[in-house]
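For this view, one protein chain was removed and the others were kept in their places.
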Amino acid sequence: MTEEMKHPLSDYLRMDRLPHIWCAGCGLGIILHSYVEAIQELSMDLDKIVTVSGIGCAGRASGYVNTDAFHTTHGRALPFATGISISRPDLKTVVISGDGDLFAIGGNHLIHAARRNVDMLVICSNNFNYGMTGAQYGPTTPLNTRTPTSPYGSIENPFNLVALVASSGATMVSRWTVYHVYHLKNAIKKGLQKKGFSFIEVISPCTTGFGRLNKQTPIEMMRQLRDNTKIMKVHPMEATIDPSTEIIIGDFVDVRKPTYGEILRELEAKAR
Amino acid sequence: MAKQRIKLIKQLCKGCGYCIEFCPNNVFEKSEEITERGVTPPRIKNPDKCTLCGLCTRLCPDFALIIEEDEGDG
Partner (left out) sequence: MANRVLTGTRFVHGDWACAEGAISAGCGYYAAYPITPATEIAERIAQRFPVLGGKFIQFEDEIGAIASVIGASFSGLKAMTATSGPGVSLMLENIGLAVMTEAPCVIVNVMRGGPSTGQPTMGAQGDVMQCRWGMHGDVETIALAPQSVQEMYDLTVEAFNLSEAYRTPVFLLSDANIGHLYERLTIPREEELTLVDRKRPTLPPSEYLPYRADESLVPPMASFGDGYRFYSTGLTHDEKGYPDMSVETQDKLVRRLCDKIRRNTDKITMVETLMTDDCEVLVVAYGIAARSAATAVKQARERGLKAGLLRLVSLWPFPDKLLEKMAEDAKAVIVAEMNYGQLVREVERAVKPKPVRFLPKLGENPHTPGEILEAIRRIDA
């Protein structure tokens, strides 16, 4: 960015890396905006946050944030972040990554990180496909969707991410969309302050991938997020998701359990 | 207090049109311009209708809309 004026978020972003790589209308920029604005509104110390991501379009998010940040391998953001969270409990560890990264190749790490209640916030961009590799179907793609690797329509059942994460033991579970910017920001603020494994699914349009496949413009995709969503306070198992008809969104779980780090420190105190 | 206004940072805009579509007060419209990146940025057609709610700055995926102090240069 060459503009002489100071951007209101310039302390929070790596301005020398903007414009970012994401396509026109891609929801990832909105997620990034919500994240840094949440940090700003909480007046958090940028030196004490580590932003970690895996590989994919969403995985590029860590590269734009002015905190310590790490772009790991595909699917491994969570174990990497676990290493930080355990080693440096004084830092806030945040993972921003994609649905494929966190639930396909990295799915095993996700359920175990939630089970252990490792103290970290996970922001998962769900765009219903593997955006970066060209919109192939993945673990969130609705049944019957045509993609380059499911030319006759996907024959696999998708995960319900919030139900899966909640049943694995996460202590905070929410689902919002990039259209719901204020709710999203508030959920991120809550997650940043929360002790424990916190998970926010953010439905986000992949405009050139999923959008083009479904013959939708970016604006139509955003309208759908406005019109097909219903805010409800339900059990995550009931938070159904079908992008073409109805997506239940909201804050579903918020409980307090001892974190892995807290239990470990107790154990250390006893062992000594 | 200095007056504030919405400002477009043109070189960050990718022309998605979300601001035009979702501004509750219909402040933006499509321009005829084509920027260096080959996109059509929005134009502020109704500056007086802007309540500075900031929704467009948050829905803009590209950090291209900001609220800044109005230096009165029109």
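Some points to look at:
Residue numbering begins at 1 within each chain, and the chains themselves are lettered A and B in the order written.
The criterion applied here is as follows: a contact is a pair of C-beta atoms (placed from the backbone, for glycine too) under 8 Å apart; a residue touches a chain by one contact, two chains touch by 3 or more.
Model, not experiment: these values are computed from the prediction.
Screening A:L18, A:V36 or A:V50 for touch with the missing chain picks out A:V50.
Within the whole complex, the absent chain has one touching residue among A:L9, A:A24, A:I39 or A:A69, and that is A:A69. Remark: the residues of subunit A touching the chain excluded from display are 14, 17, 46-48, 50, 52, 62-63, 66-73, 75-76, 78-84, 86-88, 90-91, 108-109, 112, 264, 267-268, 270-272.
FYI, only the chains that are shown with their structure count from here on.
By the touch rule above, subunit B contacts subunit A in their complex via residues 7, 9, 11-12, 14-18, 21-22, 37, 39, 55, 57-63, 66-68. In the complex of the two chains, the subunit A residues touching subunit B come out as 1-3, 5, 7-9, 13, 18-20, 22-30, 33-34, 37, 178-179, 181-182, 185, 207, 218-219, 222-223.
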